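For this depiction, one protein chain was excluded, whereas all remaining protein chains were kept in their positions.
First chain written, first letter: the chains are A, B and C, and each begins at residue 1.
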């Protein structure tokens, strides 16, 4: 059994990690940390897991974490992980960091949107944990920068099409919509039930930190610098993310051309599902799962493709992809612990 | 007092008309028709209005409607109004039709997306009831084709900018999201609570009937044929519609340039509100009202504008705009009966 | 025009007062106070009211409030109003206090569930503002203790039946359910969207502060001390409150006996509606209104009545009833400013 710890276990992404790891057949959860709830049983915070998770939260301590766990998941706000990771790495631990701290390949790209980076030297060895794209590098990595939820939903449908020269990366517009859990469990008027229900709006239209993250990976696919247009919106629902993506085509293509390009690229990938006949994917169909469902339509009379992708922002957009990364790093089956049957509704 | 009747009063748009007309200071509601509920008191169907609306629904009869009402609102599915309107018009009634039957200027445009038109000769005199754009023509009209909800939300932010040469109409992409009430009160699995809650998805991506309606009006603004990209989505909420619209700019402009263009065009329009500093408008802020709130952002480093508009699909997107049209046709204050104070939440 | 001020205007009850007062035909809103948002325009906090309310929030100052307003609404947490009310009263202002500070007739009853009372002498002159029950006393009052939302929903269906000896007050069980807005706009994990949606639970089962408030009024009706069983629950919705009330009958009665008792007692009351044939009332039918809808069923083969009432917790349960109280105090029509037509959905 692999011993796993979750640092920041009482946020929504952390608790979702607990859910997935507690049900993982080859993992033993050994340590859960929480600054706010140190000393309290985890089930006092999340009573749904009563009788299943029997761990008392503790304050983070590098020694403790290192001693009790082989793999450490960091489910903390950015800036904190870069302080904890170096020591854990030195002690031979495998780390999946769910913050942005190790997602960028260069410190300057990170610092342009976050703050000064204090563990720059590790950026070279960290791997961007988009499993379907960087699988081989992930297998050999010790430190994973787990992708943001928006980037996951935007990059997956686009990467193969850009890589294969189908779409003009300069033309990309991604209109994304996220459930409220993406904003985390911290208190905020923007997450108050009465402010969210029967409400829909865009936010951070003039710049969201996930945009540069998308640019970096899509530029890699394109071979030239890409700067997409990205607008996030807040949905009156708890879990789920949809991106509708508009892009110009670089050549005349048919529906099967695009379908085959995606199907080939994601052949053997257990969590990518293409919908039939371009049917728009529905967030409800991936709720609680690690799937990313993708559909698309070629607009009649135009050289434009409309791609749609859906994920559960807490699973494929956070905790599920983190577990998938762990599976790859530890030589387990890629879908171990991630194959619960989805809900019909 | 103006005597008003609602044909198709027990659908959601019809019932919303009843709400607005029952509270209108210069209107007396005199007749409500419903095929399904003929013979039943309206409040048996909508008990919220008990003690306020005291009318028994009846089956539609042209004579009855003509005798009892000066203005007739048609809140029926398309294809039905074109059978009823000619006789009412002949009898001197003013008509606001909420279906698509009289929205198009040419029968061929209509027939391309609906079905054969049986009252083609009336298309010449009918006026597209987008009040802020066609106010003067509406004042003199006897027959109004009340705009669709999506077209209202997409055309209002764009019309002044196209008209004034700011945006390239060929580049327009409208990503729209609607609450469930837009699909009406008819039974459908797609409107079942369990299928909608915690679900978000696009629909009719390969062609929605409101797209040609937008094209017609935007082409008018542009002076050349426009064919926009339009993708509607279904929101897990009852009322509310948001459109995020992407367009390329035709010249270098500043935020004040655009703001002034919109503010000037909509000067004196009681229902258009521009948000401050580009703040994204929120459907919750127009819930139950006839407002259309508009915000926008000029994307840094690109010649692209991102416009956002919100309306209540049942009010400015249907019944409210219909009453606004009636006000104009009957020489009343444009906002009569439409100035209830909005909810804070 | 009556000049009205709202102290604590940026909580949900306060903002709802602003909505109602801004639309009141005989009221001019003259002052809005907010500790948190002093110096900010009210519409920056509640953008729905842009173009309608043009007041800058200020910190509370007794002199200011007294100078600018004839009537002052206190929409503050309990304990604060008792500090502000004495001076305002001395200056001849009429006051409607939405907190619990002036709801009890004796300081000891208040202090048993709240904290020491610092304006005990005013309790004698303050009137419990349940308009339908204490209308005459309210007309002559200068200080109103506006009822709690739960008490309003529980007392209204019961009062006439207890008064007339139909039900055994000792047997009463009230199972109540409230929307989230009842918990206010303050930040709390319990009000986080993700914790509320798809969740339902009881709370404060071992004692809610509204229970003694109900006991006081129901004891008055009964003529002997009443101690009901009361369990509140939290509903995954924003506005709305339902109470299902179980009580034993003291004599053999028929449906018309009960119906007539309620109809007679509430004759001439514009906001009490009895449903037909015992149909269970629906919170959706009173949303945004000052109505209290009441239905009931006599259980077959038992001497038990099941009463059901619904209100909008922010209107009849708070701001609407407060305005109704002001109307009575100022000699206006009881329903002035409160007769907007309800939504069909």
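Everything that follows uses one rule, which is that contacts are C-beta pairs under 8 Å (C-beta built on N, C-alpha and C of every residue); 3 or more make two chains touch, one makes a residue touch a chain.
Since this is a predicted model, take the numbers as computed values, not measurements.
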Residue touching the undisplayed chain, where the options are A:86, A:165 or A:342: A:342
Residue in contact with the excluded chain [from C:63, C:207 or C:331]: C:207
Which of C:1, C:38, C:112 or C:173 contacts the chain that the document leaves out: C:173
In subunit B, positions touching the absent partner: 12, 180-181, 185, 187-189, 191-194, 196-198, 236-238
Residue ranges of subunit A at the interface with the undisplayed chain: 12, 15-16, 18-20, 22-23, 46-53, 181, 197-198, 238, 273, 275, 279, 282, 284-289, 293, 340-345
Hidden partner chain, residues of subunit C it touches: 173, 175, 177, 179, 194-195, 197-203, 205-207, 227, 229, 231, 233, 235-240, 242, 244, 246, 278, 280-284, 287, 297, 299-302, 304, 306, 308, 310, 345
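Operating definition for what follows: only the chains that are shown with their structure count from here on.
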Interchain centroid distance [CA atoms averaged], subunit B/subunit C, Å: 37
CA centroid of subunit A to CA centroid of subunit C, Å: 46
Numbers and ranges of subunit A residues touching at least 2 other chains: 194, 197-198, 236-238
